[in-house]
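Only one protein chain is missing from this complex, and each of the others stays in its spot.
Chains here go by letter, A and B, matching the order in which they are written, and residues are numbered from 1 within each.
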Amino acid sequence: MDKTQLGEFVKSLKPDAIVTDGKQYTEVTVADTELHSLAKKLRESEETWFDFLVCLTGVDYGKDFGVIYHLKSTRYEHMIVLKTRTSEREKPVLNSVCDIWKGAEFHEREVYDLLGVKFNHHPDLRRLFLDSSWGFPLRKDYVDDINIVSK
Amino acid sequence: MEEIIKEVVIGEQEEYLINIGPQHPSTHGVLRLVVSLKGEIVKNVQPHIGYIHRGIEKMCESITYPQIIHLTDRMDYLSACINNEAVCLTVEKALEVEIPDRIKIIRTIMAELTRIQSHQLFWASYGMDLGGQTCYFYGLRDREKILDIFEETTGGRMIVSYNCPGGLMYDIHPNFQKRVKEFIKYFRSVLWEYDAILTGNVIFRERTIGIGKLSLVDAISYGITGPSGRASGFSCDIRKQEPYSAYDRVKFNEVMFKEGDTYHRYLARIEEMRESMNIIDQLIDNIPEGQYFVKMKPVIRLPEGEYFQRVETARGELDVFIISDGNKNPYRLKFRSPNFVNLGVLNHITKDFKIADLIAIAGSLDFVIPDIDR
Partner (left out) sequence: MLLSKISNALGIVSEPWWKVFYDFSSLTKGIDEGLRSSMSTFWAVTVEMVMIGVLFLLFYAAIGLFLVYAERKVCAFIQNRLGPNRIGPYGIFQTVADLIKLLFKELIPIKNADSFLFNLAPYIVIIVNFMVLAAIPFAKGLHAIDFNIGIFYVIAVSSMSVIGVLLAGWSSNSKYSLIGAMRSGAQIVSYELSIGLAIITVVILAGSMQLSEIVEAQRTGWFIFKGHVPVFIAFVIYIISGTAETNRGPFDMAEAESELTAGYHTEYSGIKFAFFYLAEYINMFIIASVASTLFLGGWMPFHVGNWEGFNRIMDFIPPFFWFIGKTFFVIYLIMLFKWTFPRLRIDQLLTLEWKYLLPINLVNVLIMAFLVLMGWHF
């Protein structure tokens, strides 16, 4: 499927998703409650078959947190980008996709460790690189006393 | 949204917990594995990482794009040249810069040499892990020849920092072509020793055939790329699927097996060494003349947007994802490193094997720990 067909397919699954045509791939933005069902349908439907989670990135947009999923299909060799955001700064929570792609387990632990975003129904949500007394370094409002980041 | 997260309990009362690492001769770096055993059978393996976490992604948000190159060397230090290439390709793709052929071909040759020396070190340390300590010396003896070639051209043996946005740091040394051709001839005549010592050895085969099977469905679901994934039948070679640099003009085979056990992960790397030598053979004689550097602005600013580039390192797929807001520093830079993802599968494939098999499996997945921790 090429970029426009993918966009139409996603629109047919979730009419209120925002589909944009990025320079490289189709980008789909959905609300955080809708993401899990959309991802599951993209994984399981025969026309798209997105079975390979290439990359899971956590982003701090300043006011909200977002997670970007790059998905690829081994059968049809097409890629799509799923994006979602949550606007809670204090306790950001999203739904985990570990039951769809098992590789998401480590990725989501990393996002929790560095940004503080928790994932519901994750089998093993512990901090990964840092210990429990550190803050969340990748946040834009993280105060770093050692001056690793020089402005 | 509300939180639905359960408490995690690792290890039960009657299990026997053993700690392997972080300082251990055979975990290839600072990796701590907490293994729960029942007799000699492994029930659960929990990796504890972060001993060499340097915050590379956070650091990259405050340095310029040419400065990021020097940090990427130190991630997976055995594929240093390829890591540099990944960031350069992303920046060049974003700025839509045309790279001349000479640069592309040299980048490909250096990438393949890097791949060969990484697999040589894998062979050397894998033999040593399993007890045949002579393999270490034979593998490193041959790897020294590649490191000498690197040193002559780039100034560094392992940390090369050779690619930069817009081309290469230095032109290749006049001796480069001659030495690479000599090395290929020498290594082809010596590669039979590798097979004679390990691949055909009955003790080695007993210890690796049938151990740690990874099925194709699991490989795709966990996202295992590189030789480990290709040994399970997952066709994930980015050099074939989305060719970059000069890979679209060379012919080579993608090394794939179906069984997915430790032996075939090992064999995939040995065969990849041969394929890399074929690629170099096709390119080394016709390096076109030209510039080694395309003039870029003194301060590189990427236009606003998101840029994604995938390359094939010696261990799997490295993705560089840059979100830029128009400044000279990236807003968010993410490295999807292959070792980080490969570590996630260790617990799954080691279930119900013995401790000695854990060492064999962890060695065959070929981790480089700084790449996991970044």
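In this text, a contact is a pair of C-beta atoms (placed from the backbone, for glycine too) under 8 Å apart; a residue touches a chain by one contact, two chains touch by 3 or more.
Worth saying up front: this structure is predicted, and the values here are computed from it rather than measured.
Taking the full assembly into account, the omitted chain touches B. The missing chain, though absent from the display, is touched by one residue of B:M128, B:I146 or B:V160; that residue is B:M128.
Summary of contacts with the chain left out: across B:R207, B:H264 or B:R336, the touching residue is B:R207. Touching the chain that is not shown, out of B:K6, B:K38, B:H70 or B:R141: B:R141 (per the contact rule at the top). The missing chain lies against chain B, touching residues 16, 18, 24-26, 40, 127-134, 136-138, 141, 197-198, 201, 203-204, 206-207, 354-357, 359.
The rule we apply is simple: only the chains that are shown with their structure count from here on.
Note: centroid distance chain A to chain B, computed from Cα atoms, is 24 Å.
Across the complex, chain B is touched by residues 22-25, 27, 32-33, 51-55, 57, 59-60, 68, 70, 74, 77, 81, 86, 91, 93-95, 101-103, 105-107, 110, 114, 118-126, 128-131, 137-138, 148-151 of chain A. Interface residues of chain B facing chain A in the complex, by the touch rule stated above, are 1-5, 8, 49-50, 53, 55, 57-59, 61-62, 218, 220-224, 234-235, 241, 305-308, 310, 317, 319, 321, 323, 332, 334, 336, 340-341, 343-345, 348, 373.
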